[in-house]
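Every protein chain but one is kept in place in this view of the complex.
Chain IDs A, B and C follow the sequence of writing; residue 1 opens each chain.
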Amino acid sequence: MGSSFGRCFRLTTFGESHGRAVGAVVEGCPAGLELSERDVQAELDRRRPGQSAVTTRRAEEDRVEILSGVFEGRTTGAPIAMVVYNRSFNSAPYEVVRRVPRPGHADLSYRLKYGHWDYRGGGRASGRETIARVAGGAVAKRLLSLIGVEVLGHTLEIAGVRAGRVEVEHLRRAESTSVRCADPEAARLMEERILEAKSQGDSVGGVVEVVALNVPPGLGEPVFDKLDADIAKAMMSIGAVKGVEIGSGFACARMRGSEHNDAFYLDGGRVRCRSNNSGGVLGGISTGMPIVVRVAVKPTPSISREQESVDLEEMRGTSIRVEGMHDPCIVPRIVPVCEAMLALTLADHAIRAGVINPCRVHPL
Amino acid sequence: MGSSFGRCFRLTTFGESHGRAVGAVVEGCPAGLELSERDVQAELDRRRPGQSAVTTRRAEEDRVEILSGVFEGRTTGAPIAMVVYNRSFNSAPYEVVRRVPRPGHADLSYRLKYGHWDYRGGGRASGRETIARVAGGAVAKRLLSLIGVEVLGHTLEIAGVRAGRVEVEHLRRAESTSVRCADPEAARLMEERILEAKSQGDSVGGVVEVVALNVPPGLGEPVFDKLDADIAKAMMSIGAVKGVEIGSGFACARMRGSEHNDAFYLDGGRVRCRSNNSGGVLGGISTGMPIVVRVAVKPTPSISREQESVDLEEMRGTSIRVEGMHDPCIVPRIVPVCEAMLALTLADHAIRAGVINPCRVHPL
Amino acid sequence: MGSSFGRCFRLTTFGESHGRAVGAVVEGCPAGLELSERDVQAELDRRRPGQSAVTTRRAEEDRVEILSGVFEGRTTGAPIAMVVYNRSFNSAPYEVVRRVPRPGHADLSYRLKYGHWDYRGGGRASGRETIARVAGGAVAKRLLSLIGVEVLGHTLEIAGVRAGRVEVEHLRRAESTSVRCADPEAARLMEERILEAKSQGDSVGGVVEVVALNVPPGLGEPVFDKLDADIAKAMMSIGAVKGVEIGSGFACARMRGSEHNDAFYLDGGRVRCRSNNSGGVLGGISTGMPIVVRVAVKPTPSISREQESVDLEEMRGTSIRVEGMHDPCIVPRIVPVCEAMLALTLADHAIRAGVINPCRVHPL
Partner (left out) sequence: MGSSFGRCFRLTTFGESHGRAVGAVVEGCPAGLELSERDVQAELDRRRPGQSAVTTRRAEEDRVEILSGVFEGRTTGAPIAMVVYNRSFNSAPYEVVRRVPRPGHADLSYRLKYGHWDYRGGGRASGRETIARVAGGAVAKRLLSLIGVEVLGHTLEIAGVRAGRVEVEHLRRAESTSVRCADPEAARLMEERILEAKSQGDSVGGVVEVVALNVPPGLGEPVFDKLDADIAKAMMSIGAVKGVEIGSGFACARMRGSEHNDAFYLDGGRVRCRSNNSGGVLGGISTGMPIVVRVAVKPTPSISREQESVDLEEMRGTSIRVEGMHDPCIVPRIVPVCEAMLALTLADHAIRAGVINPCRVHPL
């Protein structure tokens, strides 16, 4: 279990890195939404490796096919199954993983839990599973666009280099840099640091920020299915993420209440906040202010240096060197995955709150 | 919806701050577990206000009654309903909230979502709802104790004062300080800072750390219901929490892969990690290392200073001053709530993983 | 687990026959619905024993208290907890059940599953649990009344006596007879048969029919959560029910397709069916025709005759005679329970289909 996300708009993913295919089933998308393979492919292409010097050079074409749920270019309310066949991979370097778990990877915990598991290329725990998330997120984004919601992700920090303050309207610039950072100067430095680590057989981490604009008030459910709680789960379910914060986040710990509380004022008949420490959520329910989320991304665990591990067949200490072509920094490629997870969460809650009709995008 | 947490061990809470009662229903607790009202009361007493100078002076006795699911001192596998009647409260100061939302509180978002809602004392969004969480957590803790799991929370930081490094075996000391900090010197400083803020009609935030010891490997489900993902949701669902991190957390963003990966070694036939940057979770599945979680707690939004707000009946700007007795810092009282949420998550996943039998604590 | 019903409008029940209380938590009821304890009590009074010669003479007052979710006479969107304290009961006759299971009862299966269980008065498996269903159903009925849906149950057959055909508009007459049968002549015969069986220390079964009028088209979800599938589960979850049928039901097995298909025609711009073999559901989705459900109710297993059983402590054959005051026929009292279960199912699907707003009964 555990491969489904969402209650009223639900994504189920399947597939392993070196298996026949990875795929997604989206349930709960209302009928009548225009959707094509092109829409989904566009998002997948943003996630694809081999886009620049700072990502892996593995060639993964990742062509999506929609198998169901779309008829005459529009959704039907039925489950939307999407599949991406795995084309070329080399499983040979992974034979050792069967007995020697890689530090920082899921090899050990899968082995302990399942006994028998597909260890090739990370198997089910591979980053390739996020293909299915991005495909599902593409559907969610299209659905959200009907109510004007936009989800934007960008790189805030890599290897200690922090982007300067960027206005929301300039966030789209991030897409044009190799590291998906909207501050060009920081982007240049980030790239330097990544290549430096790479040349040393090492990797670096960073921070991604995702923002949702024009989110209507009222999304989120007290008391456990708070919007921010479901966002936290969505983000932390991404393999490399070690932390999630909303609005002020960890900085709130050092603020005073008088400073942290966002004052209310009226702006053309709508209540707005002078600041956005809440990150667009009060009591777990959206207020209409932008949703602001940041996630901490750990340095890629696949590094070419020798590392201490154990041989689980012979039960003795040993060392392992992970071969293959790996991203020295996963942050830029994780940006579209974070966007997908936020979009999925918002689409689910928009339906749960009755803001989007569960049956058809154009209700009678 | 949204008032239930967990799939195979599920807590449902109900009740409002100034309503007749708050309560909890625990489903999925196997039969045969020794459980009494005393066990639950002990945890509730840790959460209760009025314990020291740094918490609210409101007197809330909070006596729990178990209504079902326990027979002859042991659980029966049937739902365990627990209720705490609300004894004394004064709703008068909240009349203004019906039209003027308090900054940092859920008044605005509940009004926008529901139209009609119980605004007295925070209603459903009140911290009193956490009584039900702590009650449910008490059941989870007893269940976990059968497999040796222990959940310990403590205050790591308040108002910028950070506790020094404390060995796990000394964490229990935290309970004896007014701020639940295991570092006595830091505890003294924290208390000072809280009282200083209080005297200025203000409030402060902090960071809570929760640790789970002796967690068996194999808890957590790929790929969305990862153990850390469910923990993140559990923690972020607590009203005042703005950030959650596991293991290295946000610090991972500035580490190298070679530094972040926890090396494996053998210790008496069990695989252990030299460091614990993973926080006890790899690929979303527990490894057997301690689970380490930290949450950022915002400064209490209820402050006695005048704050800018809006009158939603007359649709004009106004100001509001929140009356009543409020905690100048909620961190110490949120510690048992964090423990409860971690215990609930672990109990759910222990059953989901087959580590605890879903029907009876002593299987045939 | 297993004590919750519904996805978007969910009832959770708790409590045992001879425990402190039985109760219900209703999640997902939108805000703004007028609801009082009187509304719920009225339905409970229909279910209550001691109403006539054909029901048990046990005195059960069953006063409901609403603990949460209602403020100023209207729902708030928060969980509605309702509790009925158990007043007087005599557990002594049940001591033998601890070791000797009663044929036709759940004693054996609970013992095998849980080891430790509350066997007094049937415990969790007692018919008293249906108090919580009827309380939840009362909320569902009020909610459905907003969209004009009416749920009507009546007795179709008892002890082989079948009611003559009754027009829908006369079904309400059923309420005035001791057996809840709308055909007065059949009702008289049914009562005779019940009293005859009772005088012989025996019991009889029957058939209940429940009808829902004015159900809007579009309720129900392909392919597993069909409206009729969820109704079947709802009905079969009632303790004494051994069969469920929709529309033509089992009679369909002997019909030709040309006879069974309900022809469509237009009636003032709406599509209607010439017959209703479908029972108001096609492809699992309501069509706008009345929903028609029948359930088979087994004879009460509690009879005063001696029955063959086994002593599970001494592991030997024995016999048991069930003491106490029991209904010789449970059919009349099960009618409001069937209504409650149908109402709960329809309310859930009305929200799931977007026909009722999930947040507030009067959307903006």
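As a convention for this text, a contact is a pair of C-beta atoms (placed from the backbone, for glycine too) under 8 Å apart; a residue touches a chain by one contact, two chains touch by 3 or more.
For clarity, every value in this text was computed on a predicted model and none was experimentally measured.
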item	value
Left-out chain, listing which of the shown chains it touches	A, B, C
Option touching the unshown chain, where A:43, A:62 or A:118 are the choices	A:118
Residue touching the undisplayed chain, where the options are C:2, C:73, C:93 or C:148	C:2
Omitted-chain contact residue, chosen from C:124, C:141 or C:333	C:124
Hidden partner interface residues of chain A, rising order	1-4, 8, 10, 12-16, 19-23, 25, 27-28, 31-32, 65-69, 71-72, 74-81, 83, 113-118, 123-124, 358-360, 362, 364
On chain B, residues whose C-beta touches the chain left out of the figure	7-8, 78, 218, 222, 352-354, 357-359, 363
Missing-chain contacts mapped onto chain C	1-5, 7, 13, 101, 103-106, 108-110, 112-113, 124-125, 129, 157-160, 197, 202-207, 217-218, 220-226, 228-237, 239, 242-266, 269, 271, 273-274, 277-279, 281-288, 296-303, 305, 307-310, 312, 315-317, 352-353
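Keep this in mind: only the chains that are shown with their structure count from here on.
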item	value
Chain ID, smallest distance between chain and overall C-alpha centroids	B
Interchain centroid distance [CA atoms averaged], chain B/chain C, Å	38
Between chain C and chain A, distance of the C-alpha-averaged centres to the nearest whole Å	45
Per-residue overlap in chain A, given as positions that touch at least 2 other chains	7, 218, 222, 352-353
